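The complex appears here without one of its protein chains, the remainder shown in place.
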Amino acid sequence: MWDFPLFPEQGSAIAWRVDAVFFFELAICTAVTIMICFLILYYATKYRRGSRADRSNVVTDNHLIEVIWVGVPLAISMVMFAVAAVVYFQMYRVPEDASEVYALGRQWMWQIEHPGGKREINELHVPLGQAVKVVLSSQDVIHSFYVPAFRVKQDAVPGRYTSMWFRPDRVGKFHLYCAEYCGTDHSRMIGWIHVMEPADYQQWLESGGPTEPMATTGAQLFKSYGCSGCHSPSSTVRAPLLDGVFGHPVPLEGGTVVTADERYIRDSILLPMSEVAAGYKPVMPTFQGRIKEDELLKIIAYIKSLGRKNERVEQ
Amino acid sequence: MSDTITTPETEHGSHHILPKSSYYVVYAALMVLLVATVGFAYIDLGRVNFLVTMLIAISKALMIAMIFMHVRYSERLVWLFASAAFLWLVIMFAFTLADYFTRGSLNILGK
Amino acid sequence: MSLAEAEPTHGYLASHFETLEQQHQSAALGMWTFLATEVMFFGGLFLGFSVYRFVDPEPFAIASRHLNVTLGTINTFVLLTSSLTMALVVRAGQTGDRKAQVRNLLLTMALATLFLGIKAREYYEEFEHHLAPGASFSTAALHLPEDAPESLGQQAQLFFVFYFFMTGLHGFHMLIGIAVMAVLVVKAQRGQYTAEHYTQLEMTGLYWHFVDLVWVFLFPLLYLVELHT
Partner (left out) sequence: MSAQGAEPQPNYLTAGQSVRSWLLTIDHKRIGLLYMVSITLFFFLGGAAATLVRLELMTPKGDVVQPETYNKLFTAHGVIMVFFFLIPSIPAVLGNFLVPLMIGARDLAFPKLNLASWYVFMIGGVFTLWAVLTGGVDTGWTFYTPYSSMFSNTSVMSAALGVFIVGFSSILTGLNFIVTIHKMRAPGMTWLRLPLFIWAMYATSLIMILGTPVLAVTVALVGLERFFGFGIFDPKLGGDPILFQHLFWFYSHPAVYIMLLPSFGVINEIVPCFTKRPVFGYRTMATAMMAIAALGFLVWGHHMFVSGQSMYGGLIFSFLSFFVAIPSAVKVFNWTATLYKGTVSGTTPMLYALGFIGLFTIGGLTGLMLASLAIDVHVHDTYFVVAHFHYIMVGGAVMGYLGGIHFWWPKITGRMYPEIWGKLAALTIFIGFNLTFFPQFILGYLGMPRRYYEYDAEYQVLNVMSTAGASILAVGFLLPLVYLILSLWMGKEAGPNPWGAKGLEWEIPSPPTVHNFDEPPVAPERPYDYPLKEQDREPS
């Protein structure tokens, strides 16, 4: 009965850093609490009614000591803020080598899709040591992708992409929870993150029948929705070529420059008028309501694969 | 209880009776500003357009508050309360719009 | 002491105040605190409106061009005039001029009703063009570019949601103002307001000028959005 855990496992590279910040702040807080409680009990007993303690020249104002116990807590809290902010930066910046996974939250399950086309429900298999960026979105209400062992959490907000990343450094099974209240079965929207040796992971990838990588299905959708009609070298319509566009800056009409990330590509498909590339006329029709959410993910995966195949030289 | 409770310098503060003319002057100014704000709307000044409209609106608001609502002649407390309300409004706008305007700036997906 | 005993026994001084001056200043401070809550109440709506307008200005600009700017301008003129007449009511109260109080109060009420009439006319026009949000909303009247995305129409409807909610709330506040002024007219007619006791007039004046202030900001934000294109 007594073998219940009192501290979560450390499953990712960032986990021990977060724990370090937590213990640093816990130490400060425990020290302050003990000091306060000790002083209260000590003074309460020493100066209790009827005790013969020295109560001469009571001090009711002492600006110096007040300045001290404003300054010292302020300094300590600034240190606490800085330490936590630095670790937050590290948790925030996605490393270059991160592989991508798409997680779509919907009422009471996580639909997870690997770029290779493999789909999972409430399960996510990842290789050991490889950084994984999870691109999140939701089909209905706000959910929150939370893996306690990796100390990471990010809300899946409907209508936009949010993302998080982790680099597992231990093999095993780790809890996956939904942390944002989302209705009746909020507590059943849970699952597992399976961290496997790279070899086992490859073997798992191949198992379970050939699955079309998202990029190839994306390519078919790219043709079937008529995107290739304009966005290909041979087309008569003057439209920006998409090879090597992903991840690089795109100059827009009106002078601003934006990075062609998932958000920009998703918005350009759904709201082509909002961010038109410089030098092109806003003629592209909208596909809002015609392309479903997961088909959109596949087309974006395809456009990304264009990016890697023939890296365009920066003009 | 002695006769007067409130801070000494309010010689019947808000009872200051203004001449009718000052009301008409303010009214005329409001009319001019109304015409101005509508007029400016039809001239394309790009981003400045919104600033001009807001400046005009704020100046109309100040005139109404100072003269029509007697804030100009009321005790300091009324000045404090009136300005505190708008200060809190600015706090709410500033922090919320700060979040919205810095969403894309780090062009790291989703943040 | 129950409600019955609280009526001011001697003259206008309520029993728990020491001097008339204290009572007057308390009333003014109370009204200003109430106006602070109204500023924050409308402020929440203005914030929602501003966020959607500045995050994606395009649909709001299209939608706002379908408001009747001339009627809006006339309405602003009417409301500013009613603000003048209300200021004159308060002045008449200070000088104890009974006839001026009644005249200006009636003038303010008339102008307020005119404002609501014009507003109703505008609402009618918008209902006709199916611009009222909800089931009947159609983007036809907006003659959007034929390939405009569906979200453009949704955002335009969102503009009209804020338009109707903000102007409706403002109109509701005007109705309260008119009702209060109706009571004041009766009291003023009976000569209850003298130079020593015109607090109720001044409080209604403060309230009315605040309603005017809200419209001073509502009008440019809703009506005058990039009219130049």
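We just call them A, B and C in the order they show up, numbering each chain from 1.
Keep in mind that, in the parts below, a contact is a pair of C-beta atoms (placed from the backbone, for glycine too) under 8 Å apart; a residue touches a chain by one contact, two chains touch by 3 or more.
Note that the structure is a prediction, hence the values are computed from the model and not measured.
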item: Contact set of the excluded chain (shown chains only); value: A, B, C
item: Residue of A:S187, A:Q220, A:S235 or A:T256 touching the missing chain in the full complex; value: A:S187
item: Sole residue of A:A13, A:I142 or A:V171 that reaches the chain not shown, by the stated touch rule; value: A:I142
item: Footprint left on subunit B by the chain that the document does not show; value: 1-2, 5-6, 77, 84-85, 88, 91-92, 95-96, 98-100, 102-103, 105-106, 108, 110-111
item: Contacts of subunit C with the absent chain, listed as residue ranges; value: 1-3, 6, 15-17, 22, 25-26, 29-30, 33-34, 36-38, 40-45, 47-48, 51-52, 55, 59, 133-134, 151, 154-155, 157-158, 161, 165
item: Hidden partner chain, residues of subunit A it touches; value: 1-2, 4-8, 17-18, 21-22, 25-26, 28-29, 32-33, 36-37, 39-40, 43-44, 47-50, 53-62, 65-66, 69-70, 73-74, 77-78, 80-81, 83-85, 87-88, 91-92, 107, 140-142, 144, 146, 148-149, 151-155, 157-160, 162, 175, 177-188, 190
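Here is the rule we use: only the chains that are shown with their structure count from here on.
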item: Chain pair, B-C or A-C, that carries the greater number of C-beta contacts; value: B-C
item: Separation of mean Cα positions, subunit B and subunit A [Å, integer]; value: 42
item: Where subunit A and subunit C are represented by their mean Cα positions, the distance between them in whole Å; value: 45
item: Partner subunit A, residues of subunit C touching it in the complex; value: 56, 58, 145, 147-152
item: Interfacial residue positions of subunit B with respect to subunit C in the complex; value: 1, 3-6, 10, 12-15, 17-18, 20, 23-24, 26-27, 30-31, 34, 37-38, 40-44, 49, 53-54, 56-57, 60-61, 64-65, 67-70, 74-75, 77-78, 81-82, 84-86, 88-89, 92-93, 96-97, 100-101
item: Subunit C contact footprint on subunit A (complex, rising order); value: 270-274, 285-286, 288-289
